[in-house]
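Some chains have been omitted; the remaining ones sit where they do in the full complex.
When the chains are written out, they are named A and B in that same order, and each has its own residue count from 1.
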């Protein structure tokens, strides 16, 4: 049994605390929301841990994570370990590791996949950092990851940053997978050749090449709302897809599927497109083609 | 000076009659709209022409063109010539040529580009069919095409169907060109780094790599409506883009730009996307991500 601090008890962190405790570990959580926090401040949380301490950071990527790491750099001591389990950009990890390294504090980055299902099923984990630190934190990883062979739900991806890099690419792939199912769904809906679209998709869950966990979730969604018409086709994106495309640019790797999936999300959030107004205007200019005027 | 029949006096045919007459040719037009027609029926039009006759067909592609050609097959005689100047699919040309060939009537297909500006500027022409028939109709082509060297506004693309094939690809390219300008316009509008977007686009008309007639038309459109916000980003497509993509499929040629331009038009006409509802539903299933419910 190990002891750890856990900063950030939102949707993900809260569930992870549950799973860690269920595995018998001691978790001292801290969150600004007193209703869920086990400690009154970051300093209070640290004071409740025995050295050498391990603190898992599970706060929003970017500023919040960098600030939390900087504060932990002040509060922790040589020999302690910080694990960033959030969705940080891999370029933040080098910075965070350096900040802590100056104080003799270790750093691991851990990409975490699994969403709200992770509490029950376990989380897929991708870790970056020194081998010995990874070994030291393995009881925590083992508690968080799914049952089954460790190497099927956990990987030590490489040195600092590699864990978040792997998670970033994981999410880029995820964008592509979701869009592929979505295009198929729209085609089935539009063509009306298949009479029972939800039945067909449910029937893809076993034996087919396209079976997957995402497909199982699509079946769940269709069970609740067979034409998915209770909701709007409005889709946010949360950073990793953009970063994946930036990496494709940096490494001159074509990524037509991942970019198409990202652009489809961008387009889903526009009320009207100035690009398409330009195309409409051009067609009108050369061909006298009718245009739709606003308000018509 | 030559004499010809002209079937179809819509936006394109009407202007072409003007241009042909301005060049000194004799045109007997026929249109169901009596207000613009020079004859009371197709038969009446044919009767007013001296053998060997030439009839230019300028009616909507597909059924209307095929039916007009079939009727001309009944009305015309051996040695006559039919030119289809509409936007027929190239596969229709083989059929039309055979129907007429059985009666000894010649057939040419002619792709016509230039829109409403052709009356003034001349039309870009791409012709398919036998060399001797092309030569025979050259006075007509010369009257319709722009001033300047013949080979810069006219081509004999190959045998029957090649003219419309060339026009189809021309239009596929046109889709891509328009979308490229449109994406650039949207980026300029969105980023707001450039303060005077219409001035920048106007300034691209001379000296730059992107100067083109389409750019000139975009400048015209922006002169009339600097943010193009009088109209909606709703864009029709008229067949050739789809056919071009089908040809890409048939010949296993990647056409990412032309397909992206076509899909952008499809997307511009959807109120909501079932594909994106599926993506939203999936994100909600695995991550508990918020969705927009209809009516919220």
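To be clear about the criterion, a residue touches a chain if its C-beta (ideal position, glycine included) is under 8 Å from a C-beta of that chain, and two chains touch if they have at least 3 such contacts.
Just so you know, these numbers come straight off a predicted model, no measurement behind them.
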With 2 copies placed, total copies in this complex: 4
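Here is the rule we use: only the chains that are shown with their structure count from here on.
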Whole-Å separation of chain centres (CA-atom averages), chain A against chain B: 47
Residues on chain A engaged by chain B in the complex (per definition of touch): 11, 114-117, 178-179, 181-183, 185-186, 189-190, 214, 217-218, 220-221, 225, 227-236, 256, 264-265, 267-268, 272-294, 296
